[in-house]
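Every protein chain but one is kept in place in this view of the complex.
Let's turn to chain A:
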Amino acid sequence: MIKKGLTIVGTLMLAAGLTACGGGEKQGADGTTTIEFMHSSVEQERLAVINKLVEKFEKENPDIKIKQVPVEEDSYNTKIVTLASAGKLPEVLEVGQDYAKVMDKDQLIDKEAVKESLEATGEGNFYDGALKLVKTEDGKQYTGVPISGWVQGIWYKKDMLAEKGFDEPKNWDDVMAIAKAFTDEANKKYGIALPTVEGGFSEQGFSQFALSNNANVLDEKGNLNVNTPEMKEALAYYKELAQYTMPGSNDTTEVKDSFMNGTVPMALYSTYILPSVFENGNTDNIGFAIPEQKSKAVFGTVSALTISSGLEDTEKEAAQKFTEFLAKPENMTEWVLMSPGGAQPVNELVTENVDYQANEIVKSFGELSTEIAASFNEIQVFGLVDGKNFLKMGDITSSGEFPKLINNITVGGKDIDKELQNTEEAIKDVIN
């Protein structure tokens, strides 16, 4: 009796354990396929938009069910790593271009499926600048279908600059002259809000100055080429410019706050500053400049939809259908308008979309909106050389060596040559 009881309890426990460990049925008894969609829109209003899109998709495709996995941005990459190593990566994922490279390196992306979806949605309508960010190293495939993006440059307040007789800054010297003129440490006024934090923001900010001086991290063959006279020049310039920014490690909060509260007339920031500018009114007073020395360099990033590898045919088909659905111009427009001003269209059919153009925030910036959209084609990023998007740049960015370098020379006041040498050594370790 006891033995029998023990066997029953044991069997039940084992069954419970196995169910807990298993991934659940993907294909239901009624022939429906369930796929997961991981994205970073956790806020209530954004979720509402995505719920609506999912609902619309499920109505059009009654045999496919979408299960959403919203994950906060801060823990997004960590979650991808843990899900991937458990073999439970969602079928469709929203992912930034940098992390897409990391995923591609580990063969977590089904690039064939992505390419088919991209072609089905009309590859030609996407901005070249956006497409080149998601191109693979051989330049033939893509790590994701771009859905929205943002660009970063120098924002300035026209009235403040005019007070001291300045016009829009056109090159490095102009930026430095304005920054110097406005700095008055005793009264806690500074010339430019610049990222100096040991975090991704500093790498992004500095990359614009480096790339505008033709200094990249890798050469055209993909070899490390970071310790160059051009890179040193850019670092020296950034270090000097950082004298005219707020002391200490400046992250997005400090940069945005000081621009909005009038501590500085210029700030290096992404388009996500625009919603705050709109809230404060006076949208005509803001201008957008691009750092320029030997060439122009806008930093930008795209959010792309990617399809994970190792899927069964039905799941893959469902994942492609859902990706293509979200990449339709009218759906992409809704996606972009979840954060109007901040998120930018990556497809010209969205820019031309009536709903997009009718949005009050987009409308209020008038010409500036067009100027920003056009700047997408001037995007340059570290690791993208001659149209080749080197995979190893994902690891270099992930390692955080560049942010450490920027923080050490600006806030820590350390020597450029020595620090650059340390960075070079550390990156060698990472990529070898």
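Assume a contact is a pair of C-beta atoms (placed from the backbone, for glycine too) under 8 Å apart; a residue touches a chain by one contact, two chains touch by 3 or more; residues count from 1.
FYI, contacts and distances are computed from a predicted model.
J.: Mind telling me which option in "Cytochrome c2", "Carbohydrate ABC transporter membrane protein 1 (CUT1 family)", "1,2-phenylacetyl-CoA epoxidase subunit PaaC" or "3-oxoacid CoA-transferase" is what UniProt lists for the chain we can't see?
T.: In UniProt, the chain excluded from the picture bears the name "Carbohydrate ABC transporter membrane protein 1 (CUT1 family)".
J.: Thinking of the whole complex, not just what is shown, which of A:31, A:87, A:165 or A:281 touches the missing chain?
T.: A:87
J.: Among the options A:121, A:263, A:323 or A:389, which residue touches the chain absent from this view?
T.: Only one of A:121, A:263, A:323 or A:389 touches the chain omitted from view, namely A:263.
J.: From the list A:139, A:262, A:310 or A:366, which touches the chain that is not on show?
T.: Considering all chains, including the one not shown, the answer is A:310.
J.: Could you tell which one of A:106, A:220, A:312 or A:352 touches the chain left off the display?
T.: Answering carefully, the residue with contact to the hidden chain is A:106.
J.: Among A:70, A:275, A:342 or A:400, single out the residue that touches the unshown chain.
T.: Of the listed residues, the one touching the omitted chain is A:400.
J.: On chain A, what residues meet the omitted chain?
T.: 2, 5-6, 9-10, 13, 17, 77-78, 81, 84-87, 102, 106-108, 188, 198-199, 246-249, 254, 257-258, 263, 309-310, 395, 398-400, 411-412, 430
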